[in-house]
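I have a structure I would like to understand better, so I am pasting it below and will then ask my questions one at a time.
With one protein chain withheld, the remaining protein chains of the complex are depicted in position.
Naming follows writing order (A and B), and every chain is counted from residue 1.
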Amino acid sequence: MRGLEEEKVLEVNNLVIRFYTYAGVVKAIDDVFLYLKDGEILGVVGETGCGKTVTALSTLRLIPNPGKIERGDIFLKTDEGLVNLMEKDEKYMEKIRGRYISIVFQEPGAALDPIYKIGEQIGEALLIHRRNHYYSEVLKSIEEKLKVEKSPLRRFILKLELKICRELIKDPNSAYSILLSFPFLNEVNKLVENLVKNDVIFLLRAMGIPDPERTYNRYPHELSGGMKQRAVIAMALACNPKILIADEPTTNLDVTIEAQILHLIRELRDRFNSSILYITHDFGVVAEICDRVAVMYAGNICEIAGVEEIFRKPLHPYTKALIESIPRPGKPFKSIPGTIPNLINPPSGCRFHPRCPHAMEICSKETPKVKEVERGHLVACHLYR
Amino acid sequence: MRLRDYIIRRLLLLPLVLLGVMLVIFVIMQGFTPAQRAVAFIQTKEEMLYINDIIKRYHLDEPFHIQFFYWFNNVLHGNLGYSVSANMPISQAILTYFPATVELVFLAIPLMLLLGMIFGILAAVYKDSVIDHVVRFFSISAWSLPTFWSAIILLAIFYGVFGIFPPGRLSVQTVLSLSQTRFISYTGMYIIDGLLNGRPDVSWDALNHVILPSLNLAILSSALPMRIMRSSMLEALSKEYITAARAKGLSKWAAIWKHAVKNALIPMITVAGTMVANLITGVVITETVFAYPGLGKFAAGAAMSLDMPGILGFALFAATIYAITNLIVDVLYCLIDPRIKY
Partner (left out) sequence: MPSTKIFLNELLFTFKRMRESPLSIVGLAIVMFYVCLAIAAPILAPPQPGRDPYVMPSYGISPIPTPPSKEAIWGTTEGQYDLYYGCIWGTRTAFRTGLITTFAVVIIGILIGSIAGYFGGKVDEIIMRITDIFYAIPTIVLAMAIVVLLGVGLDNVIKALIIVGWPTYARLMRAEILRIKNEDYVEAARAVGCSNFRILVKHVLPNAIYPVLIMGSMNIGNTVLAASALSFLGLGSPAGYADWGSLISLSRNWILGLPGNPLAFWHTYTIPGLFIFTFVLGWNLLGDAFRDMLDPLIRRR
């Protein structure tokens, strides 16, 4: 599946990730593939521990130690065209993170540092990627001030500040930033802070957080779970990333709050044309907001299809079993026999074969290759060779 | 409760704590005969001739609470008694020897904190690497080293073999020159006073003498901050807000510095009190080995000569410093961690 069609913004191919732990090598992700189209919500479904979060983190190349991306390609559509993130260095990734791809985690408050104000943390996201923009704005306002300033001392200070701004725009890491800590020069910092603060308040309001000015100065522990999650989403969206990864963002929230957050996410897709990778284990949420669905099991992608297709005509035995196990009133409770395999010693061939009602001899010998059975409907199963 | 009210409340508690300390000290004093205790009430050697008068005046043979009242009154007026080991009133001894110890401690504390924190951070960030193992081994070794032994070894090597960093406080030449020229003692600390008097040679000399005891104190005391920093950094680094910070585009070390280190400092503050207690202990022993004329040497000398008012006076002083430090630490803790509700 090489090459990116015009509408794909993210494509992951042949991804293999291993964790080198004391207990052994965990083959967490085994040849995973998926793609995200422009302006769509792709749901990634699977049981806990199947590798959804690891896959998501891999697109940002933030796999924690002792994990390593062994091989694979991660294609991202940037302003400069198609880019393979696996070929890029850390500095490039720092530019990508938060700017092209953002992530929202499961635990509402966990992404927030408890000792910094909410506003400061969201502002941090803005400052990282839009530094030059802010300094340019401050430059303009200082130039305006210079036009009307008469006092020679003030004129000198303003000219100095101008020079510092220009230097910082050219090279963000230059030593001139140290000068800004001087008391009579920190006017620049204050101006930047104000600009950032305005943008943050705007973001908070857009996320539906009441009283954004007060909330700016609050600390994470002073907010409720739902508010925290909105703040975290605001932080993720601060720099208008093309792709948002939502890793079970509503699992730890009340159902009513969940509905609000889901509504918010739908709005993002509708109004801002964001592409969203929505990770969940809840099929109900999938049915509500996803356009397409990818089903994962034990580090493998089993099936990818449109949301209606997947409910109407699930092809992979695991997908079928998952959908059947959704509790429905009137139906007897059905679960999938067996347990999730140990990924240090995963089953040979297809990892689902020990629990599969349709398992054949080949299933324990060969890993099934992915096949596009119908347009847009892909399966990795020996039943569909 | 607002911060200001909290501080006021803690300040009010301080005298209570000190009262308790004085009670303990007084109880210990009761283990001595009235004649022996009389020394705790006089200011000059000559007064020892009038022991009976003193016993009468301070009611030293009367019940506990009456005695305590008189003694308490006495202490409040600055009369802690006379030290036979130092040959001067104790309050004067404290004032005389205090600056030297301050100089020593003020040099040791930044060294100790820098050493402890930097290596603690490195050990946590590079967990299970060579530097992590070195740090863990170092901190447990430093924790097991007797202060007096490391002091002796330092002295033997640097001064014995290489002839640098002599013990004591000033060299004989400097003392001689100080007695001959005008030298105003602003702070009692020679490093500062030397500069203030335009005598950098005095500062240099004082530095040379104080560096070895400081190093001894700093290196041994750095074991605790190193361990605590490492474990609290490990805790902070495992938190999701670090990953979230990097997901925003922050570089690895920017995320470590801005988020992990700041959070890791909070548990460090809670052990600040213990660090101060360790320092006080270390000071007593280190000053003794290096013959450094500070409060520690005074205390050791008092203990060795069984100078009861001396050692008890020092204990009271040490407890006061310790209590004030704990107060500062508690307030600092509230200021730094916004989650604390007081």
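Everything that follows uses one rule, which is that a contact is a pair of C-beta atoms (placed from the backbone, for glycine too) under 8 Å apart; a residue touches a chain by one contact, two chains touch by 3 or more.
Note that the coordinates shown come from a computational prediction; the quantities given were computed from them, not determined experimentally.
One chain is not displayed; in the complete assembly it touches the shown chains B.
Of the listed residues B:Ile66, B:Leu95, B:Val134 or B:Met304, the one in contact with the hidden chain in the full complex is B:Met304.
Here the missing chain is touched by one residue of B:Val84, B:Ile131 or B:Leu145, and it is B:Leu145. Only one of B:Ala100, B:Leu170 or B:Leu312 touches the absent chain when the whole complex is considered: B:Leu312.
In the full complex, the hidden chain is touched by chain B at residues 17-18, 20-21, 23-25, 28, 31-32, 136-137, 140-141, 143-149, 152-153, 155-156, 159-161, 277, 280-281, 284-285, 288-289, 299-300, 302-304, 306-308, 311-312, 314-315, 318-319, 322-323.
Note that in this section only the chains that are shown with their structure count from here on.
In this assembly, the C-alpha centroid of chain A lies 51 Å from the C-alpha centroid of chain B.
Of all residues in chain A, only 57, 60, 62, 64, 90, 94-99, 102-103, 105, 107, 110-116, 124-125, 128-129, 219, 221, 232, 235-236 touch chain B in the complex they form. Of all the residues in chain B, the ones that touch chain A in their complex are 239-241, 243-252, 258-259, 262-263, 266, 336-339.
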